[in-house]
Structures are given as structure tokens and as C-alpha cells.
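With one protein chain withheld, the remaining protein chains of the complex are depicted in position.
Should a chain be cited, it is by its letter among A, B, C and D, assigned in written order, with residues numbered from 1 in that chain.
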Amino acid sequence: MVPLSWYLILSGILFSLGVLGFLLKRNIITIFMSIELMLNAVNLSFVAFANYWNTHPVADKSIVPLSGQVFVFFVMVVAAAEAAVGLAIIISVFRTRETLNVDRVNLLKL
Amino acid sequence: MVHQVLFIVFGLICVAGAINLLVQRHPISSALSLVVVMASLALIYLLLGAEFVAAIQVIVYAGAIMVLFVFVIMLLNAGAEERTRGSRIALFVGVPGVVVLAGTVGWMLVSGSGRLGTVSISSSNFGETHNIAHLLFRDFLLPFEITSVLILIAIMGAVVLGKREN
Amino acid sequence: MTKNLHLWVIPVLPLIGAAINGLLGRRFKNAMVSAVALLFTAASFAWAAWAVWSAWPGSGIALPHIETLATWITAGTFSAPFGFYLDQLSMIMVLIVTGVGFLIHIYSVGYMAHEGGYYRFFAYLNLFMFFMLTLVLANNYLLMFVGWEGVGLASYLLIGFFFLKDSAANAGKKAFIVNRIGDFAFLIGMFLIIQHFGSLNYDAVFGKIAAGHFTPEAGWGLFTAIALCLMFGATGKSAQVPLYVWLPDAMEGPTPVSALIHAATMVTAGIYMIARSHAIFNLAPHALEIVAIIGCITAIFAATMGMAQTDIKRVLAYSTVSQLGYMFLACGVAAYSAGIFHLMTHAFFKALLFLGAGSVIHAVGGEQDMRRMGGLRKLIPVTFWVVTIATIAIAGIPPFAGFFSKDEILGAVFHSPYGGPVIWGIGVLTAGLTSFYMFRLWFMTFFGELKLGSVDIGEEPHAAHAPAQAAHGMASHSHGHADDQSHGHGGVHESPWVMLAPLVILAVLSFVGGWVGVPQFMRGHNEIEQFLAPVMQSGPAVAGEAVSDKDATTSHAGETTPENIGEEWLLAGTSVAAALIGLFFAYLFYYKNPGLPERITTKMHGIYMMVLHKYYVDEGYGAIFVKPLLALSTVVLWRGVDQGVIDGLVNGAGTASQGVGNELRQMQSGNIRSYAAWVAVGGAAIVAYMIWLGVTR
Amino acid sequence: MNGSILMLVTFLPAVGALALMLMPRNDRALRWAALIISIATFGLSLFLPMYYDYGASGFQFEANRNWIGQTIHYHMGADGISMWLVLLTTLLVPVSVLVSWKSIHDRVKEFFVLLLLLEMAMLGVFLALDMFLFYVFWEATLIPMALLIGMYGHERRIYAAVKFFLYTMVASVFMLAAIIWLYVHNPQHNFEYAAFRDVIAHGGFSSTALQWLFLGFFIAFAVKVPLFPLHTWLPDAHVEAPTAGSVLLAGVLLKMGTYGLLRFNVGMFPDQAAYNSSWINTLAVIGIIYGALVALVQPNLKKLIAYSSVSHLGFVVLGIFSLTTIGTDGAVYQMLNHGISTGALFMLAGMLYERKHTYEFKEFGGLATPMPVYATFFLLAVLSSVGLPLLNGFVGEFLVLSGTFQSTVPHGMLFAILGSSGVIWGACYLLWMYQKVFYGQIHHSENKTLADIDGRERISLVPLVVMAVIMGVASPYWMKSIEPAVVSTMPQAAGIKAQSQKDHNQDKLNQKTVAPALPAAVVVQNATATGGQK
Partner (left out) sequence: MNPIQTIDYIRILPELVLTVFGIIVMMADPLLKPGASRKGLGLIALGGTIAAIAATFCQIAWSARDASFASPGWFGMVRVDSFAIFFHMLIPAISGVCILASLEYLDAQNIRSGEYYALILFGTVGMVLMSSAVELVLIFIALEISSISTYILAGYRRRNAGSAESAIKYFLLGSFATAFFLYGVALMFGATGSTSILKIGPALGSNPGLLAIAATALMIVGLGFKVAAAPFHIWTPDVYEGAPAPIVALMSTGPKAAAFAVLLRVLFATTSSDWLPLIWICAALSMTLGNFGALMQNNVKRMLAYSSIAHAGYLLVAFAASNEIGRSAAIFYTASYAAMNVGAFAVVSHFGAGGERYVSVDDYSGLGRRSPLLAFTLTIFMLSLIGIPATAGFLAKYYVFNAALSANAHPTALVWLTIIGLVNSAVASYYYLRLIVVMYMREPVIAEAPAPASGAMRLALVLAAIATIYLGVMPGRVLTYSEAGARDLVPTATAAGSSTSGSSTFPGTVETTPAK
């Protein structure tokens, strides 16, 4: 018996670490990875909630606990798509700027 | 009991991997630590009785997506990142912000933990593939179909942006 | 159904003349211009004479005879008509204006013959006639104000006639503005009248008063306020202290203008106005008091200044101011008819003096400094004789006109509660001074020997005119002022008859003019007194008690008891004596031994300088009012408030917001991680806030 | 003569502008077209006084149609006040087309298009009876004027244009807020002027709310007038604007401000108007004197005239916030006068600029000799502006001042006296100006040969001068339509007397000196009161 909150807290921690990664990492690819981390955190809470709603059946039949897992599926699809596009964009940035350091990618400002 | 132990173990591995992702300076190491996070997450999914999700977590995420990452890292042979001080804001504004965010959310969950109750490895066939399939191809048919457009865009985008200048 | 006299025609005729000359005059020959001007003035005079004749008391037309042409202004309950008002008072005035005006028109034909802008001159002159006649014929204060302002305009234009000379332009401007200061008070007076009588029509206002629920105010009240406002207005027009300063400068205008406007007619408008509003003044003892004092001060003050002047026209100007002071004094002691009487006689002899002076100036080719004149007696006999008559008249030596009117006034002053022996004394002294400086002028001009050009003092000839002569048709080549007589006539010469004729007529008038007012104690009937009585009595009997029974005793000396007949004779005698003393001193200083004045002036140099510089009043006004005002406007208001404070604030706000904009833009460091930080912080803030809300609920 | 006439008058210029846009860039043709259109508009507008029912008060020629949904209407109408302002506008536009005849030679098409659009907007402002419509026109005047200044002005034209635009823009948003607020609280859910009036009267709003609304409107109009502390855009705008721009700016745009004050601030918020009158009148009087004093020391002809406008508009505001029928009559009349006399002055200044390309006094002097006719016209304009009796200026000023003098708003008498000093200042700066330009010797030889004004310029001036004289002697003709309109706009003119007499003691004192001696005074007051209701 694990309290749901543990899972949620874990996902919260992962999410925050993802945000921190975005803020602190310099390499664009790593930053992108931290975003993936955030998405994973979200997935975790989806799955946890799915399980929660499954173990706590409610009167409202319209609630489908399993949909939580389906969301995860969709999130993964989106993540994949983002990965493809994102990496392509990173490549084109690298082509034009010859760097992957975000701090050097600041032509556009003010 | 077992459940708790397993959760704690894999949870700690997750967090460790995530932290490692942050502290590692070379993108490859970060990528690998992310793989660790994902793998252990997959196990946690199993604990939550989501076999199918656990499976695709490994296949799609750890497999496809991370491979893509590693591939790009190799392609651009990105070296260890230099610690430039590009943004003081991120440090002195962002980090406290994150702390506040985490703090509030965490406090909320802790305080609400009683109300939230617990989860357990369900004996039921909950999370089995055919249930998911039934859901996916009936209730979520429209989103499922629409994702095709998404993927189409992704492919096109990758092609457009990736292809050499003529 | 009284007969319609179409009084409006009287002022409108000159207006037509002005319009014709003003619009088309440039294409006319001088002869044509003068023909038009004279024609319309004469017609107006004729019409006025006819109107007066047919409205003469006892001719069946009830006086005052009011004709309303149309409404001019109407708003709310207030309304002012184009209405005309003929009573004994305006009869006298209209005859003086049209009569003297006509004579001066004739004179000008000769005098201005060689000036540029001939048509312009006559257009202005006719315009002046129009406004002056409106002033005296109006049946309400607002229409009077029309004339009042209008004559101001006309004099502005005529003083500035030689506008190429800055001095002339300045003088014109000064005249107009100083008058405006008076008009300001006049306006306030009118507002008060409107507020409390609801109308500005004489019949309405005086009717209400005559209805008689007002007693003369013990203290300072409404009527005092009104009276003082009107009085201040009058001081502007009639060149009284403290607003007299414009009149001497006004001598920059052509001499006929000085004669018509600044001696005979316009400057007397103030007197007319006070006499017209006597009903109000009678209710305001304090106001009368002040009027009397101002008149008295002006009289003596101007007289002293007149003594030191060397410019012949300026001497006459100051004498005008001083004589106007007499008239004010008369009004101040509620002897209005005496004031009007003096107004009339003064119109005759002062116009004559100015025209005479003009003739002299004309003769000596533009010289105005008496020290360069002398011995003209032989050269211009006619002028000499007429000026002599005028001088005697103004000096107040019987039986010339001046004597009677001046005597009226002094008598009234002596008995009046507002006058009294002191003011009377000053009046007599003034009379002496008057006679002194007038005979000084007379001796310096006509006796001794001609020293043209020899004396090189006095104001320098105005170089302005050399180019001016070359200049356009409009430019004056102003032979009246040019110091050389390069054009036309050579040496000293008598003026043409077209100029002399008016002089002669005026001379006759200033000789006999006074006989209409021979006081009873001299076995006369004082016709003018009788004639004006109905007007002046129209002031309510009740109000009269305090005042007019006294001035009854004084001015209708006839009805008084025998023993003060002697007193009357005594008073008259004193003033004559004063005049003769003045004459004697003038003879002594300026004929017997001309060296004397210099010695005296050198002895009492300080005083002399002060007098010579007119007590530095102009300079004082300049230093106290004009300069500080300009400085204030420039430094404080314009540069300070306008550009400094207000615009400073406005532009400051602009730059400030731009600065803010720049600061805000610094958020856009261009660094992705910073951006993410902002997003994260924003997210954190929102989440925290919402949860806090949720918790607190 | 139904509502269609107003629509014709208002939108004919717009149609004309459209036509001009489509015309080829042939300057001569464009000028003539613009002239013909504007004259046609003027001719059309002459129908208003012709068919105006002088007996009736209230609005005439009304047209009221739905515009946007049921709430926003196209509602136009003219009463005695707006009718004459419309005529003033339609008179001034052809005139300013004439003065721009030669002076505008670059981008002629744009110029006349903007001019006609401006005319449309100005007419709309005076005629709109739907507050939304009013605001639309109000803002619509902004752009063409700003462009006219900015495109055809002189050196600092851009600064002036932007300043003008921002000043007005910032101010009018407050009015918009007030309008919307009133609409929202208007049970009839429309923007009708009448509806607003009675929702304010009977809506039971708190006085605080009404005060804010009043100020919202006031600020917008005060900037346009311009009232004392908000006037600094005016000199810049005038100095930089092309002649036609100045003429319309001074002649009409400023009147929009005073019109608004009268129609909306006083017309809709009688109590607030009475409540605020004292400080507003103070500002007005400051404006009168301040404007005059600053004008007195201007080295620049146009700046001087601009500041004189500040002074003159002070009289108008004073008259309106005297809250007396007489004063307001005078104010309305003074609006027309100022439009004519100052319009003429700006035209004359412009003609001089065409010849000399400067407005600095030191470049002039002695011009009466080479340009006698010009000098004469100028003198007439100056005199009408000085307020010489028998010219239009006097009637307005006199009524304003005597109205204020009798008004029972706090310190009415004091304000009137201070205001009257304006007659002195007016004489000072205007005669000073006249002397600087025309009298004395000619210091600049080139001035000797300046050409006098030609036929076109005379034709453009004559109507104004003639109007100045006619309006000076025949004011009743205008008053008979203005007065009923004024009375129906501020019926409280009488009411306020009554109530403010109670709460302003010093005023009582003024009366006290009189009351015993003079029943007449009381009679007058009551008479005005009844005059108010009738």
C-alpha cells in the first residue's frame, strides 16, 4: 500500500528537476532532454491517477480510469513528434550558429 | 510492503538519474541518465499496473526517442557544455521560482495526502492491452486519427529543416 | 404721436462719407475727397440744426425725445436698442460737435492740402464724427459706449496718422490703451447698472431713480460704486489724473485733429457722460467728492506742467487737461450745467487756439518750438488777432466767453459742500496760472523778434520724413512736421482763407459765446442754466435735497438774497484779478525782460526740471506698470510656466514613459534560459496564488 | 426638410473626398473640385437657417436610425447652437480652400482630401445626438488635422502634430470611459443624448460617480478648448500648421471643446457644473489674463494669435460656466465670433507668410505702405478681435461678462471684473502686433516691394469681414435661435440661481447691499429665471 501522494510527489520532484534542468543547462540538447523529463513526470502522475481512480470506483460511470494510461500513450506520441522536429530545429540552429550553447543563441533581443 | 520498497528503490533511482542529468556536463551522459530515469519509470508503471504503458515507455521512449537524441548528439558531435554565465535571471529569479513551485505543489500533495488515499497493484486485468485498445480505438478514435496529422507534420518538418541547402 | 426726427440720420451721414472716402477715396482727387467729406458733415450739421430747431422746448415735441431704430443686442431679459435721445443736453452737444466739427473740416481742407493720405484723413475724420454723434445721441449706456470706444478708435487712427513716425504710432497706441483702461471701469459700471436696473436705457434707469425710492447713500454703496466706475471711465476719456498721460502725446496727430478731438469734442465726452448720469452721481456724495478732488488736482497739476512746455501744441494740450479739470470740478460740485457751459465755451476758444496754433505752425513751416518763434504779430495778423481773442477768453477776462463759464464753476465750487474755499482757492490759482502760461505763449509767439532756426534746442526734427516723402501715396510727407519748407511756399506767410474763415467764426463765438450764461447778479438771465434746468432737475427731487438746493443757491444766484450778490461780485473779481496777475507776470517774464525766466529756472533748477519733465509721470508709469508686466510675462509666464512647467511636465511624461519602456525592454535579454525563468516564476506565482486562495477559502 | 438635409451636409464633403481620391493628380482640377465641393456644402447648409423653426426650441432636422444593433444609433439633429456652428464650419472650409490655393503645391490631392474629411468629421461632431456617434466623429477629427499639421506644416511640424494628437487622444479616452459607463447604466440601453440626460437626472447615481463622469467629459473638452493648464499644444500646433489648418483649428476645432462643455458638461450634469463652476471659472479667468499676457510678449505673429485664442476661449468658458442664459448666449455667440475674427487673422498671417516665409515680427514693420488693402483688412480683423463695438467681438464679450457679473455662481462678480480686464489686454497685444507689422519705417528693403493681396485673397477675406460687421450690428437674428437652444440645454440657469443662492453666502452679501435699496435687482433675477423656463 503506497499512498498516492508519494507517486505524485515523485512526479512533482521530477517535474521540478526538469524545470531546473531547463534553467541551468547550457546545451540545447540537454535542455530539450529536461523537457522530456518534465513530460515523463506528467506521465507518471497520469498513470498514478489512473490507478487511483481504478481502485476508488465512483458512482459516476462516465469516468474511465484507464483513459489516464491512454493519455500517456498520446503524450509519448507528441513527445516523439516534438523530438523529431526539435532535433531538426537544433540541427538547423547548429548549421547557422555553429554552437549548441543557448547563451550564445541570442541574436534577437530587446 | 514489497510495493513500498520497490517504489522507494525505483523512485530513488529516478531522482538520482534526473539529478545526474542535471549535473553531467556532457550531453551523452545526460542522455544516458535520462534513459535510466525512463527505465525505472517503466518499472514504476508496472507497479501501478500499467503493463502496456510500461512496455511502450521502454520501446518508444527509451528506445526510439533517446536513440534519436544520442544520434543527433553524435551527428553534431556536441562536446561537454561550457558553463557560460549567459543568464543571471535564470539563477536568481528562475531557481527560486522553481523552489516555490515545487514547494507549493509538494505542500499541497503532502497536506492532501490523507484525502488522496493509496494505490496498490491491482489484481484486476486493469491496464491490459485489449482494454486500452478498446478505449483507444473507440472513445479516443478521433485523437488517435488526429495524431497521424501530427506525425505527418513532424516528419515533414524534420525533412524541411534537416535537408541540406540546395 | 410726436414728429419723427430721424435722429439716426445725424450720425449716419458722416459714416457714409467715411465709407465713400475710405473705400473709393484712393481713386479720388483731393477736391473730390474734401467735397464728399464736407458735404456729409454739413448735411449732418444741417440735420442736427433742423432737429434741434424742431424739437426746441415749446415746439410741441416732448423732451427728452426718444427714437428707437432697432434692437441691437438682446439676450435673456437684457436688451439694448439702437435708440437715440434728444434733450437739451444732447442738443448742445450735437450742435457743438457738428458745428465745430464742420468748421474744422473746412480748416483741414487747407491745412492738409499737401499731406499724403488725404482721403484717409477725411475718412477718419468723418468716422470720428459718426462715433462722436452716436455717443451724444445714444439713448442708452451701451450705445454711448459704442461711440465712446469708437471715438477712441478714431483718435487712435488720427493720432497715428503719420504712422511712419514711431512716436506717432506709439502715441496712438498709448491713447487707445489708456482709454481702454477707463472703458474697463465703464464696463463694470454698466454691469452694475444692468444687474440692478435690468436695463441700460436712460429712461429706464433715470426713471427708476426719479420714481424716487432711493435716498443719497450715507456711506459707500451701490451708487457710489456705479458712479466711481463711470467716473473712472470719464477720467480716461477726459484725460484726468491719473489717466491724462495720453493727451499730451496725442499732439503727434495733425493739428486739426488736436483741435477737434483733443480739445473740442472727444475729450469732453467724459464730462458729458457724468452730466448725463448726474442722477446717479447725485445719489453718491462720496463719488461727487472724489470727482471734485480729481478735477481740482488735474486742473492745477496740468496748469503747472503747462507753464514749462516750449512746444506750442503741448502747452495747449496741458491747458486742455487743466480746463477739463475745471469741468470735472464743476460736475464734482454737482454744477453740471456750469460744467456743460464751460465745455461749450472751451470748445470754442480751445478749438480756436489749436487752429490758430496750427496756422502759426503752418506759417513758420512746421516749427513747433515757441523759442524759435516770436514777432509773428506783423507777419500773420489775422491769426494773431484771433489767437489774442482766444487767449483772453481762456484767461477768463470778461466779457469773453471763458470768464462767464469759469466764474460759474468757481462760484459753484465756493458754495458747494464738496468744494469749499480751499478747492475754490486752488481753482483761482489755476486760473492765474492759466492766464500766465497762455499769455506766455502769446508773447513768445507774437512778440519779440523771429528767431527761426537760431535757437537749436527743443526736440529734434524727425528724420523719419526724408524717406517718407519719397514713399507711397499713403505715406505722409507731413509738412506739418518737416523742419525744412522745401516744398511749395517759402518764408513765413499767412494761411489761406479756407483756414482763416473758421478761425474768424470761432473767434466770434469765443467772444460772444459766454453771453448765454451771464449770471443773474450781472443782470443776465443765465439762459443756458435755464435751458439745461429740466435735464438737470430730472435728477429726483428727493435725491436733490441734500445736494441741489445748495447748487441752486449757488448757480441760480439770481434767486439769492442781496447781500451775497456782493459776495458773488467778490468771487468774480478775485478770479479776474488772478487772471490779470497771470497776464502781468507773463508780460514781465516774456516781454519786459526775457532773461528773467532763465535766471529763475537756474535758481530753482530742481523744481523746474521736475515740471519740465511733467513730474516724471510717464517714466513712473513705465517703471511701475509697463516694464514689470512685460518682464513678468516673458520670464515667469511664457518661459517659466508655459515652456518650463507645463511643457516640461508634458515632455517629461513623454521621456519618462520612454525610459520606462527602455527599462522594460531589458527583460528581453534574448537568452532562452532567462525567458524560461520568467515563465517559471510567473507559473510559480500563479500556482502559489491560486493555492493560497483555495486554502484561505 | 427632414433629417436627410443633415446627412447631405455632413457627408457631401466625405463623398467629395472620395471623388478627389479617384481624380488624377492634376492640381488645378483638384483645387477647383475641392472649392466647388466645399461651396456646395456651404450652400446646402444654408438651408438650415432658412428652414429652421425659430419659434421652437430643442432639436430640428432630426434623423434617427439604428446603426449597430439596437443600441447604437445614427442620430443627428441641429438646434440653435449647433446649427450656427455648422454654418461657421461650412463657411470656413471654402475660405481655407481658397487660402491654400497657392500655398499648397505639394501633395495637393492628399491635402484637399484631408481637408474635406476633416470638414465631415467636424460637422458630425456638432450634429451628432448619439453619444457613440459623437465620439466617433470627435476622434475622427483627430487624424486629418494631425496629418495636415504634420504633412504641410513648417520646421517643427512633427513635434507639433504628435503633441496635438497625443494631448487630445489621452484626454478623450476619459470621455470614452464616461460614455461607456453611462451607457452601461442606462436602462434604455442606448447612447441617446436625451436618454443620458435623464438617466443622470433620475438615475440616482452617487454624487461621487457623477463627479467622476463630469470630470471625464471635462478633461476631454478642456484640452480641446484649450483651458489654461492644458493649452500648450495650441501654440505649437498653430505655429507649425499650414494656414488652412490654423484657420480650421482655431475656427472650428476649439469650438468643439466649448460646444462639448456646453452641450454635455453643463447640459447633462447641471449640478456638477454648478458645483465645479468656481474652479473652472478660475481657470477660465486665468486663461483670459494669462493668454493675453503671454501673447503680449510673443516675437512671432502666429504664436501671438494662438495665445490670443487661449484668452478669447477663456471668455467662452467663463460665459458657459456663468450658468446664466445671458452669459451662455454670449459664449455661443463668442464661439462664432472667434471663429470668424481669429480665422481671418490666421488667414492674414498666412498671406504674409506666403510672401515672407516667416512669422517673426522683426522681419516686418511699415508694411502699411506697400500693402494698404492688406493693412485695412488686417485692421478690421484686429478690431473685431479686440471687441470694438459694432463689430461681432463686442457683443459676445459684453454678454459673457455681464452674464457672469449677474451670475450667482460663487464669486461671479469677481470673475466678471477680472475677465473684463481682458478688454485692456486685448487692446495691448493686438495693437502692439498691428504696430509691429504695419507702422514705423520699413527696415527690410525687400519689404518695400511686397505685393498687396490679390483678388483671390480679397475674395477669401471679404466674407469674414462682412460677417464680422453684420454680426456686430444684427445680433438678434442669431440670438433668436441661439437663446431657446441655450435655455433648453441648461434650464437650470434659473434653478441654479435659486439653490446656489442658498449655499453661497458671499453672494448673498453682494445682494444684501442692494436688496433693501433696490427691489429692481430681485425683479431682474426672477425675470431671468422665468426667461429661463419659457
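Heads up, the rule we're going with is that a residue touches a chain if its C-beta (ideal position, glycine included) is under 8 Å from a C-beta of that chain, and two chains touch if they have at least 3 such contacts.
What you are looking at is a predicted structure, and each value in this text was computed from that prediction instead of being measured.
Undergrad: Could you run through the displayed chains and say which ones the absent chain touches?
TA: Contacts of the unshown chain, counting the full complex: A, B, C, D.
Undergrad: From the list D:29, D:46, D:166 or D:414, which touches the chain that is not on show?
TA: D:166
Undergrad: May I ask which residue of D:27, D:139, D:354 or D:452 touches the chain that does not appear here?
TA: Answering carefully, the residue with contact to the hidden chain is D:139.
Undergrad: Considering the whole complex, which of A:2, A:17 or A:41 touches the chain not shown?
TA: Checking each option in A:2, A:17 or A:41, the one touching the absent chain turns out to be A:41.
Undergrad: Of the listed residues B:59, B:133 or B:146, which contacts the missing chain in the full complex?
TA: B:146
Undergrad: By the contact definition given up top, give the residues of chain A that touch the hidden chain.
TA: Residue positions of chain A that touch the missing chain: 8, 15, 18-19, 22, 28, 31-32, 35, 38-39, 41-42, 45-46, 48-49, 52-53, 58, 60, 62-65, 67-68, 70-71, 74-75, 78, 81-82, 85-86, 88-90, 92-93, 95-97, 102, 105-110.
Undergrad: In the full complex, which residues of chain D touch the absent chain?
TA: 68-69, 107, 110, 135-137, 139-140, 142-143, 146-147, 150-151, 157-158, 161-162, 165-166, 169-170, 173-174, 176-177, 180-181, 183-185, 203-206, 208-209
Undergrad: Considering the entire assembly, which residues of chain C contact the chain that has been omitted?
TA: Where chain C meets the chain not shown: residues 654, 657-658, 660-662, 664-665, 667-668, 670, 672, 675-676, 678-679, 681-683, 685-687, 689-691, 693-697.
In the analysis below, only the chains that are shown with their structure count from here on.
Undergrad: How many angstrom lie between the centres of chain C and chain D, each centre taken as the mean Cα position?
TA: Taking the average C-alpha coordinate of chain C and of chain D, the gap between them is 36 Å.
Undergrad: Whole-Å distance, chain A centre to chain D centre, using C-alpha means?
TA: About 66 Å, centre to centre.
Undergrad: With chain centres taken as the means of their Cα atoms, state the distance from chain B to chain C in Å.
TA: Using C-alpha averages as centres, the distance is 103 Å.
Undergrad: Could you check chain B for residues that touch two or more other chains and list them?
TA: 86-87, 90, 94-95, 98, 101, 105
Undergrad: Touching at least two other chains at once: which residues of chain D meet that condition?
TA: none
Undergrad: Which stretch or stretches of chain A touch chain C in the complex?
TA: Per the touch definition, chain A meets chain C at residues 19, 22-24, 31, 102-103, 105-110.
Undergrad: Considering only the defined contacts, which chain C positions touch chain B in the complex?
TA: Checking each residue of chain C against chain B gives 669, 671, 673-674, 676-678, 680-681, 683-685, 687-688, 691.
Undergrad: Under the touch definition given earlier, write down the residues of chain B that touch chain C in their complex.
TA: Contacts found on chain B: 86-87, 89-90, 93-98, 100-101, 104-105, 108.
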